[in-house]
Structure formats: structure tokens, C-alpha cells
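Every protein chain except one is present and positioned as in the full complex.
Letters A and B mark the chains as written, and numbering starts fresh at 1 in each.
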């Protein structure tokens, strides 16, 4: 795909151009390319790009909580999954003739639809659920831990336990969640046939628009006093507390926003990938989400987007050909980036060329 | 005279005990502070000076006794509300926020409405700008306003944190070792600053440096093993045999 090659331009070109002009020009060029992508890429590659962009939305949330909030979550897959399963349940129901059950329920011998599936027949309810449920679960979870002043490494470990519990529960409730295989075989969403090329393009643009919206929204949020306070709490929770601020709400709100973005990302990803399953939301994928941002740069929104795209692109290329190699590679990437390049590629770029980087 | 003194009583620590699993960091300790008064608390390491500050601002809770601020018992209030009542503390290690500019550090401190849902605006609200400017002048960092606080020199960080404590509008300032790590010139500037602050507020200073305490010309309370030992002027305390014994390690 051409996008990644342009995302990180050759260094020689960078050096020739004056930094300020370049910084203004590059994002717009990338945006123009991204908008034009449906006309430039094959249907297969466009679909891949759309999936990666969905993941980039989640990565933006990690910049907010991890980079600027100092909150490491090893359980973002849970919120991603909540959004993904919500839209998947809707699509499963929408494709059904009245009174019938989704295929996997029939195979598991279920006779009736569980009550909590029923409202997902409604598109409005589903959309609301995607926006509300992950954010709400994230807020409640974060509040329960943070208001007792448990944080740091403890919080990270608890989020990992959350990811494990979520994935295990999904796998074991075969008859209502589709179990290990998850939910798949979708034909339409909100009345649009998923197999039509025009719909695929439309969904791509929707994803791109949401990504841009999330990017702008978070930029504003990080520049606001809220962002300032979040960094204040990250760097000196006690100082902030004894200036009269209660640190907990800032952390909880940030975590809920990251949960919201993860939920939206999960829903969009499920639309593009045509499947949601425990293997996409458990412990290992959750921590891989962190590596996107670690590589892109935990303090940089642009870096997180590029990191999500680059890592997923590499994963797609390498893991289909040599799955063993990918695990070695991602393990080594974790170690190297964290020890040698803690501000990620964005920090590296900033040190070299100036521009957005550390907060 | 007595009447106005009572009316201006800001802080009363009343028989406070803090028990850390059997170890009494404060032992039936009492102290009062009036508006316009600066008090220095000294004592050997482990005397309970920092615990006293911790207890007043609610970081540590008293096992026994009361802490009255303007007559109100604040001993069970959450930390943020204690700050809202008008008490603020400078920590021993400089607690500035390293990744915010000097001005932004002060702006956060000067903010009157500290609830999270009031934080979605940008910049420093007009009403709080004057306080930030005033404090910048006071601590002499006006020309360093845009510098990231983490890049300040050690002494400047100490002043900035004192400035933050002042900018909260607190009436009772708790300054834990404000001259730690400072040279003589910086120390004497800090003493001037604190004398200015003490005029219409109450200031409680913890320090070891006796020359600094001399410059403050404030009354001194000596603590030992969590208990009140002596109170008086610097000269009186200095001449006291019991205090000398404690500092030289001859105390029983």
C-alpha cells in the first residue's frame, strides 16, 4: 500500500524542506491521499486500510490515557470488544427472518433469543449501546479502582485480568456469544448490503471521518485545561490534590473517553473485518494495542495513528507469511522501543525535525 | 486586645496524636497560629514536623485530637476541601509540575473552581490572570513564565512552589523546608519573601537551617519525638539547655 511509504517520508526530502512549511504540508497531503484512497486502492487493500484506521481510533484513546494520563491499560480490547459485539449482534439479528435465531444459537441448541440480545434488533439502540456501554463500563471500572487511589502498575495488572475475564467469558458462553469463533457472516448493516463496493467505500469514508473527528477532538481536549490537569495529575498526583483538585475524576473521564473511542473502533473494525471473536479482544491483542502507540509515540496523536497503521501493516505482511517470526518481532519491538525510543517515532521525528511530540 | 487575638485565631492543633502502628509520630501535640503570624517549627529528624504538616492538610489522619481552622474541625474533611478552606502546603521535595510552564503551574493553583467539569476551557480565565501576574512578580519569576517548570533551577522550583501555594489564595501556608538545597543568597531572598507573605496570612515553616530561622525573626516551636518541647524567640530557644540536649542527642 502506498500510504505507509508516504506516512514516513524519506529523510533526505525532509531535511531539504524548511521544517515549518513541511509540517503544514505533510498532514494535508496525507489527508488528501486518505480521502482519495478508495479510488487508488483495490477493494482488498481498501478494506485493510479501513480496519487499520479503525484501530487507529483506539490508539488515539491510548495517547490520552497512557501518554498524557500516565494510565497504562492492558485491557483496551475489552472496550473494543464491547463495541464490536454490539454491532455484530445487531447485524446477526438484522439479517434474520422474523422469529428465527442466529445460526450459532440453533447449532448450540438454544430455543429462544436471550433477553439482552433483543434490543439489539433496533439500529438506534445498537448505536446508542456502542457509544454508551464501553464508555460506561470504562468509567465504572476506572472509578472503582482510582477512587481508592490504586493506580500505576496495580491498575495495569487489573486491566489485564479484566481482558482475560472478558475473553474467557465470551469463549465459554458458546450459545449466546458464538464462543471461540465469535460472531461472523454478516450481510448488511442498517439496510446497506456489505458486499456492495459502494457501501465498502462509504464505510471507509465514515471511518476516516470518525478518525479525523477523534483526532481533532482529542487535540482540543489535550490543549484545554483538562489536558493540562491530566498531565498535572500524571506528573504529581499529590501536588494536584493539595492544590485542591480531586485527581480521580480527571483520570476516570479520560479513561471513559478512551473506552468510548475503543468501542467505536471495535464497531467499525467489526464492520470492515466481518468478524468479532475472543481472539481479537483478549489479553494478547489488548497489549498489542499498546505497542502501536509505543512505536508511534505515546504523547503524540499523529504518532499513534501512524503507529497503528504501520504495525498492523507489518503484522499483516509478516504474520500471514511467517507467523512465528511475527511473535519474535513484536516481542523485540516492545523491548527496543521501550528501552531505546520511549517517545516512539514521533519523539524521534521531533528530535530530528521539530514538531508535535512530548507533552 | 485579647478579643481581636481570638477573632484572628486561624489554626488550632489541639492535642493531636498520630499513631503509625504503635509508633507515635505526633504525641498529644498542640499549637495555635494567628493571622499575621509566622511560626518556625524545628526539631531533630523524626521529631514529627512533616507529620504535623501532613496531618493539617489531611494527608495523614489524626488518631486523636482535633484540628480547627477558623473554628471549624477540618480533621475529617477530604484533602481538596481542606485546600478550599484556605490551607495549602509546599512539600519538602519541590512539587512543581515539570511538564507545565511556570505560568501554567500558577494558573492551576490560582484556579478558583477546581471541579473537573469546569476544566474544558482554554488558557487562564481573565479573573485569575491578575493573581498569576501578581504571584509571578512576588516570586521574581516573571521573565521565566514560559519556561517548563522541570527546567528551572532548584531554587527557582522552590520559589515557584511557594508561589503556587500563595496563588491558591490560602490564608494558612505550610512551608516544608523552603530553603532546602539553597545557597546563602537564595536563602536570604526566601526569608524576605516569607516575611512579606506572613504580613496578612499565617505561615508555618519547617526548617533546619538556624541562620534562615534567624532571618525570619519569627517565634520558634521546638518538637521532639512528636511532642511539644519549647516555644520562644530564636535567642531563647538557642539558649535553652533542654533544646541543646535534644539536638546533641543527650535527651533522655
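Quick notes on this one:
The rule is short, and it goes like this: a residue touches a chain if its C-beta (ideal position, glycine included) is under 8 Å from a C-beta of that chain, and two chains touch if they have at least 3 such contacts.
As a working rule, contacts and distances are computed from a predicted model.
Matching "Urea ABC transporter permease subunit UrtB", "Sarcosine oxidase subunit alpha", "ATP synthase subunit a" or "NADH-quinone oxidoreductase subunit K" against the UniProt entry of the left-out chain gives the name "Urea ABC transporter permease subunit UrtB". Listed residues A:24, A:149 or A:352: the one in touch with the omitted chain is A:149.
Touch with the chain that is not drawn comes from one residue among A:125, A:192, A:205 or A:334, which is A:334. In the full complex, subunit A makes contact with the omitted chain through residues 66, 70, 72, 74, 141, 144-145, 148-150, 152-154, 156-158, 160-162, 164-165, 168-169, 171-173, 236-239, 283, 287, 290-291, 294, 324, 327-328, 330-335, 338-339, 342.
One rule holds in what follows: only the chains that are shown with their structure count from here on.
The mean-CA centres of subunit A and subunit B are about 45 angstrom from one another, to the nearest whole unit. For subunit A in complex with subunit B, the residues that touch the partner chain are 221, 223-226, 228-229, 231-232, 235-236, 238-246, 249-250, 253, 358-359. Contact residues on subunit B toward subunit A in their complex (touch as defined above): 57, 59, 78-80, 83-84, 88-89, 91, 95-100, 104, 108-109, 111, 114-116, 119-123, 164, 168.
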